[in-house]
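The complex appears here minus one protein chain, its other protein chains still in place.
Moving on, here comes chain A:
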Amino acid sequence: MPVWLTHFTTTYLMWNEGPMIWGSDVLILLTMLGIVVTLTRLRRWKWLWREWLTTVDHKKIGIMYLLAALIMMFRGGVDALLLRTQLAVPGNHFLSAEHYDQIFTTHGTIMILFMAMPFIFALFNIVVPLQIGARDVAFPYLNAISFWLFFFGAMLFNISFVFGGSPDAGWVSYPPLSELGFDFGPGENYYLLALQISGIGSIATGINFLVTIFKMRAPGMKLMRMPLFSWSVVAASVVIIFAFPALAIALALLTLDRVAGTHFFTILHGGDPMMFVNLFWVWGHPEVYIVILPAFGVYSEVVATFARKRVFGYSSMVLSLMLISVISYFVWAHHFFTMGAGAGVNTFFAIASMLVAIPTGVKVFNWLFTMFRGRIRLTLPMLWTIAFVPCFTIGGATGVMLAAAPADYQYHNSYFLIAHFHQVLIGGVVFGMLAGMYYWWPKVFGFMLDVRLGKIAFWLFNIGFYVCFMPQYALGFMGMQRRMYTYPTDMGWGTLNFISTIGAYIMGLGFLFIVIQVLYSIKHGERDLTGDPWDARTLEWSLPSPAPHYNFAVIPTVTERDMWWELKERKETDRLKLKSDMITPIHMPKNSGRPFLMGVSFFIAGFGLVFEWIPIAVLGLIGILLSLLFRAFEYGDEHTIPADEIRETEAALGRL
């Protein structure tokens, strides 16, 4: 092999690092080949471009987010299993220390930013316009840009594994460790740029959905008649808008330190690493509320539907959502009580952190009271919701323990903390997102997911969860620290770690069953011909499944909360029935390939900056600029659906 080729394969492809990289390379190549061959054989390239890559339809964008979130959950989950395998027994060297660092970094980053975020955005997109009686979001074109920025940000982050090396300074990426002096590979740059790109998309999504909900609700749908999921999207969007700029700055300044040689967070020349830590958590703590609030929204919808009762304490539910989003800004320093901010500061943040438990407690009690004396149906969404209650309550209680600043000096960065935040993020967010996925699946795809396989997945995942994380609380008390690569036998941590690893594998099996369930149901799942398979309460269930691409042929006028349920109770569903002469032409936004190309340009620019290959970065920036310019000169980005076509569609759906 010529020298330059050897250099290339060693430096960039890391072929000298052994079988794990080779295996990944082969798998990626096979997957790509599989996709290309399948698309070509089925002649689906045009279909892919027309129906998906250029779409601005919120429902399709939602599906793409969902798919991406599940794939990223797989990637993050494989990372988790590798970590747990390494920790299963004392003195283990299954992974090298460097790989271990990289894998816990990618596990955390992917699960928060490339799994939880797209998962909530999937539900935002799928549900909100249907629930508030709109035909799309306020800015459909921007919505597509948001998706592609997320997608290409995630791609950029993921290719680091096989091209140049993954980031390895933890998902929080604290300097000075993440500065050039200690971490000179391209991995950290990948982290900074991938998060920056997807973060821009997230800010745009926050703006988009806030405007959508404020301006595009069906007539008569006053704010206090709005379904609670949409309320939770308001709360989450507000937090996104106020929190993400801080992340953008934290990342940008660290990028400048690494690329331009500035001294924001270095130890030399007066830099202050604590500034990064503050900026990061000013975003970071609100971020976990961004992902939990929509999950709270899902639980509210699911509980009311499957207890067949109006949700208990609607106004207090709204108020507590908003309170949580406000308090989320005053708790960030609890992530570093031990860094010496002083007793006064710690007291403030300790009390603020404990305060979060109050509105959250209100919500938990409201869900329980909604179930109380309800006619509960144990469907899959309801199972996940019921499982959430004890899980999140334990996680919340250990959170209050951690919020007690003096006690935190004992638990800080121990496995107690690991167990706590996995319990709230899995028990809260993942359970919630899965509940939401099961709940709205028939609305999106028009068929139900198989219940038997779903129940197996549910039990495996839940049992696995407790087996995995309960021992970690104990390990924390026994002194085991997070991010520990391996440990000696005489610490006595071996047994609990082994149990924990078994639990992780059971969870992995649970995930596998979800995948099997989806694949099985595509073929054998029961079709939903009613549009309302759960006998549910809100407007989206008054539409056929899947909804036509203009959603509502005629926008309904809303007269009360849980409108669809009330109409069914009073046998007045005819009020929403279409009449031929009510239908007028509808204007819808046109598809556009530009958001996708803009995502590609961001990817190229980001990739160039990662390796500081300036010509490539400039090429990407030119692409971004051109797509902005073409958009500025674009007039008439909408098309009209004639009334007759709508009549035909609705008649075919049996609604006219």
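Going forward, contacts are C-beta pairs under 8 Å (C-beta built on N, C-alpha and C of every residue); 3 or more make two chains touch, one makes a residue touch a chain; residues count from 1.
The rule we apply is simple: contacts and distances are computed from a predicted model.
J.: Can you pick, from "Carbamoyl phosphate synthase small chain", "Fe-S metabolism protein SufE", "Cytochrome o ubiquinol oxidase subunit III" or "Metal ABC transporter permease", the UniProt protein name of the chain not displayed?
T.: Per the UniProt record, that chain is "Cytochrome o ubiquinol oxidase subunit III".
J.: Touch as defined at the start, partner being the missing chain; which of A:13, A:159, A:177 or A:207 qualifies?
T.: Missing-chain contact among the listed residues: A:207.
J.: Could you tell which one of A:159, A:177, A:256 or A:341 touches the chain left off the display?
T.: Checking each option in A:159, A:177, A:256 or A:341, the one touching the absent chain turns out to be A:256.
J.: May I ask which residue of A:18, A:34, A:219 or A:361 touches the chain that does not appear here?
T.: Only one listed residue reaches the unshown chain, and that is A:219.
J.: Pick out which of A:588, A:643 or A:656 touches the chain that's been left out of the picture.
T.: A:588
J.: Would you mind spotting which of A:139, A:314, A:431 or A:465 touches the chain that isn't drawn?
T.: Of these options, the touching residue for the absent chain is A:139.
J.: When the complex is taken as a whole, what residues of chain A touch the one chain not shown?
T.: Contacting residues on chain A, toward the hidden partner: 134-136, 138-139, 203, 206-208, 210-211, 214-216, 218-219, 241-242, 244-246, 248-250, 253, 256-257, 260-264, 266, 268-272, 275, 279, 282, 555, 586-589, 629, 632-633, 635, 638.
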